[in-house]
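For this view, one protein chain was removed and the others were kept in their places.
Chain lettering (A and B) follows the sequence in which the chains are written, and residue indices restart at 1 in each chain.
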Amino acid sequence: MRLECNNLNFTYPGSRTAVINNLSFSMKNPGFNSLFGPSGVGKTSLAKMIANSNFKCNYDIVTEDMDTILYSYNLERLPGWLSTGKHLNKVTSPENQSLKEQLIEIFELNDVLGSRFSKLSMGQQNRMNLIRYLMQDFDLLIMDESLANVDEKLRETIILAIKELFNDKMFLYISHNLMEVSKFCSQILVFGKSPGKKDCFVIEGQDCKKGYLLDKKQLDMTMLEIMNAF
Amino acid sequence: MKINNFIFWLLLLFLISTTNSFAKETKVNYRLKWLFNTSVAGDIYADAGGYFKDAGLDVDVREGSPEKNAINELELKRADFGVASADQVIRALDKGAKIFVIAQLFQINPMQWIYRRDKPEIKTLQDLRGRNIGITFGGNDETIMNTLLAKAGIKKKDVAITGVRFDFTPFFMRKVDVWPVYRNSQGVILKDRLAREGEDVYFFNPADFGVNFVANSVITSQAMLEKSPDIVEKFLKALLKGWEAAMDPANEVHTLEVVKKLDKGNNNLIRKKQLNATRNLIKPSASIKIGTINMEAWKQTEEMMLKEKQIKKPVNIYTHLIQIK
Partner (left out) sequence: MLFRRIYQFLIVYIIGILLLLMIKTGLSLSDYVIPGVALIVETTGQVFKEYFFDVMNTMSVTILGQCLSIIMAFTVGIAGRKSSWIGSFIKVTAYNIQAYPIVALAPIIFILLGDGFIPRLLIASMICYFPLLLSVLGIMATPVKDIEHFYIVTGRMRWQLEVKIRAFENLSKLTTVISGSATLAMAGTIVGEFIAANAGIGYSIRIALYQSDLAKIIVALFMIGIIISIYQGILETMGEQIKARWSISKKGEVL
């Protein structure tokens, strides 16, 4: 499983400024990775390009052993005519039913399965949206701020559960939470300026798993390295 | 300075002369009851023949239609004179309208119904049962037919009443059996049309069954009579002169030419037949002066309408009839 970019350039039609300028990186193997950087640097644009099969044809983006790439974002909504539980049932295959129930338990959504999507809080909505993506067949899932409005403790629980239950998949987690990204991600593509004067670079995160013992020093170094990029 | 004075006096003279010329003719609006056709030959002739102009009147003769009502226009001051049938006048008086009849044009009511000879003849009023009868809503035919039906004790459900307008198609297509006509205008047209198709017709005349309403009459408002009696007199005299000239056989050619300019829907032969028929209804004999008001006929009309509850109370119609000599 490999995700690779080779001198990728992208400018939106009608715009003079390139969103992505000569981007090259490589991520190998399944794992919980991240795209990190300030607003407007092109994280979402890159994510959409990775998910869009048209771009792969240009050989700027290489995805090896990745047939299905899904992109999800935090503003998504479920249709409002059924309860969220019924919607989840409709998009979950029979073989994934037990996994779904497990995730509902972990994501603390048992109490809202009977409610319509509009009745949920923003955090509940984002979690519900994420669950339905996790129920699909995918090789790479891009989570663009998918845990926004979720409290820190629950976010940690969710990320650890995803890493454990989907250890054969690759994730790209887009977040502005520096500590979270440094703690739980395996490879972090940082959008910024590195000491080597490259715009973007990949650094190794702490990749903490369930039952982890946190190495604070290492964590601080990772976070420092990321911060020095801006 | 001298030139300026000269120009000033010239301008003043011009203004006076134009004012004078405008003051020569009084503008007057005259609303007819129906469309321009031979039935209103006298009205058209009075205008085209210069009778109004000679009387110092600039008369705008306007054709009527089902949507237009001369009595409404008199009250709303959109018309100074109009033509209405007796039932319209009496109904308006019943509702408090302040109008007066100054001349009666039709001495014999032309309102009849035409039907094909392949239908059984209407010999009694009971023969109306089951027929599809056309009426012009708001017209004197509606009032006359209601009177006939009431007289015969026929309820509305025993006949099929169809509202009709300008278009004869429902009659040609046999959707309506009995079609309302003025005997002297539409009657002539339809009889001729059907004759060309090899079909003969009957005419159903209400007068044969004792229903004799007064037809088209010239009306004006009380305000007009009170404020401008001289204009009323001038107008009526000019109008009746126009009618006399139009009904004079010696003027037939000129009358038909004048009517033809406004009645573009018919041919010369039809117009000639219509004019002959109109003459018999407007001036049935040489001794009768055109415009003569038949007081008795008017009273009879009022009595019939009162009896059939078409008006709520007597209107004393004779107090609203003015025979201007």
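By definition in this document, contacts are C-beta pairs under 8 Å (C-beta built on N, C-alpha and C of every residue); 3 or more make two chains touch, one makes a residue touch a chain.
Keep in mind that what you see is a predicted model, and the values were worked out from it rather than measured.
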item	value
Per the touch definition above, residue among A:Thr44, A:Ser72, A:Gln187 or A:Thr222 touching the missing chain	A:Ser72
Residue among A:Asn6, A:Ser45, A:Asn89 or A:Gln136 touching the omitted chain	A:Gln136
Residue among B:Val28, B:Val61, B:Ala79 or B:Ala92 touching the omitted chain	B:Ala92
Sites on chain A contacted by the missing partner chain, in the whole complex	51, 70-73, 75-81, 91, 116, 118-119, 129, 132-133, 136
Contact set of chain B toward the excluded chain (per top definition)	66-67, 69, 71-72, 75-76, 91-92, 95-98, 136-139, 142, 162-163
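Operating definition for what follows: only the chains that are shown with their structure count from here on.
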item	value
Chain A and chain B, separation of their C-alpha mean positions in angstrom	91
